[in-house]
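As you look at this complex, bear in mind that one protein chain is not there, while each of the others sits in place.
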Amino acid sequence: MSDAPKPKPRRQKPEAFNWRSVRRLYQVFFFLLFVLLLGLASFRYLKSFPVSLYLEADPLLALTSLLASKVLFAGMALSLIVVGITLVFGRVFCSWICPLGILNHVTSALPSVLKRRARMLGNEWRPIYRTKYYILIGILVLAAFGVLQVGLLDPIALTVRTFAVTIFPGLQLAGVPLYAVQPAYLGGWLIALIFILIIASNRFIMRLWCRMLCPLGALLGLIAKFSLFRIQKDHSKCIACHKCTEACHGACDPHDKIRVSDCVMCLNCVYSCSVSGIKYGFLPPVDNEAPAPDLARRKTLAAVAGGLALVPALRTSTGVAKGANHDVIRPPGALAEEDFAAKCVKCGACIKVCPTGVIQPAGLEAGFEGLWTPILRYDIGSCTHTCTLCSQVCPTGAIRPLTPQDRVGKPPDQEPVKLGTAFFDRGRCLPWAMATPCIVCEEVCPTSPKAIWVEPAEVKKSDGTKVAVKLPHLDASRCIGCGICQNRCPVGAKAAIRVSSVGESRSPDNQILIKSY
Amino acid sequence: MSESKQPAPDPRDPDRRRVVARLSAAAMVAGAAGLGGWVFYDGERPVRSRRRADRFVPDHRVKVTPTVPAMVIARGSDPARNTRAAIERMGGMKLFIDKGDDVLIKPNVGWDRMPTQAANTNPAVVAELVKLCLEAGASRVVVTDHPVNDPDRCFARSGILEAVQQVGGKVAVPGTSGFFMVTIPGKLGRWPVFEPFITAKKVINVPIVKHHSLTRATLGMKNWYGILGGRRNQLHQRIDDSVAELAALMRPTLTVMDATRILMRNGPTGGSLADVKAGDAVAASLDPVAVDAWGVTLLDADPTRLGWLRLGEQKRLGVIDFRSLNPIELKTT
Partner (left out) sequence: MSIILRVAALLPIPVILGLVIWAGNRPLPPPPVLEQGDHHGASSASKAFKLPDKLGEGWAVQGKVEQYDKKTLFDRIDGAAPAYIRAGFEYSLGAELRKPGMKESVVADIYAMGSAPRALGMYATERDLSYTFIEVGEAGYVASGSLNFWQGPFYVKLAGFEEGEAMDRALKEVAAALAKALPRAKDRGALAPLGWLAEEGRVAHSEGYSYPPLGDVDGLDQVFFASYRASAEGEPFKLFVVRLKDAAEAEQRLGRARAYFEKDGAKVSESKEGEARILEVAGEETRTVLLLKGAVLAGAIDLTDPAMVPVARARLLPTVDRASAGPTKKAAAGGENVGVPGWTQAARGKKAER
């Protein structure tokens, strides 16, 4: 037994091109790809690009939409690839692929004003980081009952929505020509605020969103429990210098028994360890890891109960099942409202791609469940007659895929897609109420034969003279509810012809004219 | 450089069994995810269809010998006695109801009114029919209608709920479920129909004679509106076709027309006793068009001018000239 002090192991200088470099390259690639794909979602550039690729590859969106609608729709099968990657490599998605994760990582990696010890303490694991699992459980319980609210907190849906509603329009304001016309979206300020808060929180606690709130991270963490490759530490070399903890993004205690489910594969620990005692390898010994994720039983039950209680609370409110707001007009191809609520993940891809900007994120018009789901606001735009872009980009099929032929129909066998019916407000209409010729509505009506027909008449002006006008009428059997009449009506404040959802193809009950079920 | 030590068993060497255990755990998760994806995958439809199978309504008529009168009109002050007399003069309920039959009686219970207001079928007539069916050996007699006003109030204030339950019949009050899609031959297409009308073996139509602003009269053929759910408020856009097509769909075993009180004006809801006239008659008939035509004459109108009656005759549901059937008239008091 020697009393000589242990020689201080020297940290091996990491090579220039190490795995962190690989990670950084992937981060740049995947973030740019995300922005590029979303930017391609427009009439000019869409072609057949898979602009909803990230949404389709998101396992949380796939799982919850499957639970809610009992269908794994088309492209969502790509999420199995991400599941496979996680099963082999761990939560690489969180740091290498997820756009929100990458932004959080970059913001967290900026130089900190805190001292070493404060940084280290900030990165220790806290029990409150279990919250993301409870959120995940709540979301899954709701989805099992057909209530899909995952879009509120799923990072991909959130980021796509934020880019579509605030960031891209903001760039257009700053001069980047992304759109032909500057778009504006209802309630965009709230969506921007939430995003700013998430990014800013990284300056207080590194990757706070990823550690504490992200339900996708929670799901991938549960899968990563079985991953084949993971971080492993050689305890015999450790000198408890905590350099790993200072650099750790996931707060997964690399200095101790690592919490595999929380490790976001930033690989910082590997390259900051003073004794090069941490590495990433195949199936380390079991005692290397803390059992994960170690949920408190009472809190888990509370999460389940909370989810269960929310289902009747939401479904006995008007909006989805009954008493639907007839001003809520959904995009062409949208499913009937109950099915729509089980499929829409509020991602905003349809909002981004819409060429006229008529698709807007809803507030509470469609009930709380409808928050940020797409509705059409004809005071802002109108729905182009043969356009099917929104149906092409919807990842879950909440707006089911349409061909232009499906939209226009093929009389007499195949009806066109109807979004609603227009109604004249004769007290405001220029020819009807103000003895002024107009008929812009009839002019722009795209159906042939037109749904708006005019009847010549002579009306008296205020000075007693007669003026020839054409009085417009609506044929409800031809109207497709596209809203261009409402959008172009010169009567401001409230158009003299307005569209209501009644008569929409997607609903068997919301009809005026008699027709077979 | 660490000094050489006696190498301890390296805890990082995964031992075979642990590797297999971990690999199989990962494989099972992968398999479960893949299996779930494969079972639930659908490249075309975003939601599974919840459509239930369409149903069909059978013909409820029974074959009778030519000696059975096609129409009997019983007059008197007691509606129950009138009903019994009319049925017995036809040959008795045993001609129509076999032992063990599941019988459905369809009165007009559409409105939240009391019997004196003559908006719904007289409860005494309905109850007497229930008794007659049970006497003929029916295993079960169900009385039902899908009202326009609130169902509970309609069945209660019309007096039919109590009257039927007192004689051993059952009342089925429809809610939101229990409707199945039936294809109605003709222009109407598919509509939701209340299930008892689909499953009953024998159906007896028991309308009341009332004025109606659109069809001039609402009698037996229009009584069948009460089998439907869904957007009934749109049927008026095709009123004659819908009445005739529904009558062609539902071929009742028997039609018993309640003319005890007649609503002469402001139908089909009525309300004021001044609109009600005493008719003191009950008619039983095998011919739904003829008995409706007779009812129209009680309202001082001409049945040959009504489109829905003419359509019914065209569809060979019966004849408008009820006198050609030689209806038998009898007095009970």
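Note that the chains take the letters A and B in the order they are written out, and that residue 1 is the start of every chain.
The criterion applied here is as follows: a residue touches a chain if its C-beta (ideal position, glycine included) is under 8 Å from a C-beta of that chain, and two chains touch if they have at least 3 such contacts.
Only a predicted model underlies this, so the values are computations on that prediction, with no experimental measurement involved.
Trainee: Which listed residue (A:L66, A:I156, A:I278 or A:L335) would be found touching the missing chain in the intact complex?
Mentor: Final answer for the missing-chain contact: A:L335.
Trainee: Touching the left-out chain: which of A:R407, A:K450, A:R478 or A:R498?
Mentor: Checking each option in A:R407, A:K450, A:R478 or A:R498, the one touching the absent chain turns out to be A:R407.
Trainee: With respect to the chain omitted from the figure, which of B:G189, B:G230, B:G271 or B:G307 is a touching residue?
Mentor: Checking each option in B:G189, B:G230, B:G271 or B:G307, the one touching the absent chain turns out to be B:G189.
Trainee: Would you write out the residues of chain A that touch the absent chain, in ascending order?
Mentor: Listed in rising order, the touching residues are 15, 17-19, 21-22, 25-26, 29, 33, 37, 40, 47-50, 53, 74-75, 332-333, 335-336, 339, 386, 388, 392, 400-408, 410-411, 413-414, 417, 505-508.
Trainee: Which chain B residues would touch the chain omitted from the figure, given the whole complex?
Mentor: 43-45, 47, 49-51, 56, 58-59, 183, 185-187, 189
The rule is simple: only the chains that are shown with their structure count from here on.
Trainee: Could you put a whole-Å number on the gap between the CA centroids of chain A and chain B?
Mentor: Distance between chain centres: 47 Å.
Trainee: Using the touch definition from the top, list the residues of chain A that touch chain B in their complex.
Mentor: Chain A reaches chain B through residues 7, 9, 62, 66, 69-74, 77, 80, 83-84, 87-88, 223, 226-228, 232, 234-236, 281-287, 335, 339, 342-343, 396-398, 400, 509, 511-517.
Trainee: Which residues of chain B touch chain A in the complex?
Mentor: Going by the criterion above, the answer is residues 1-3, 8, 11-12, 14, 18-19, 22-23, 25-26, 29-30, 33-34, 36-37, 40-48, 181, 188-192, 230-231, 234-235, 237-238.
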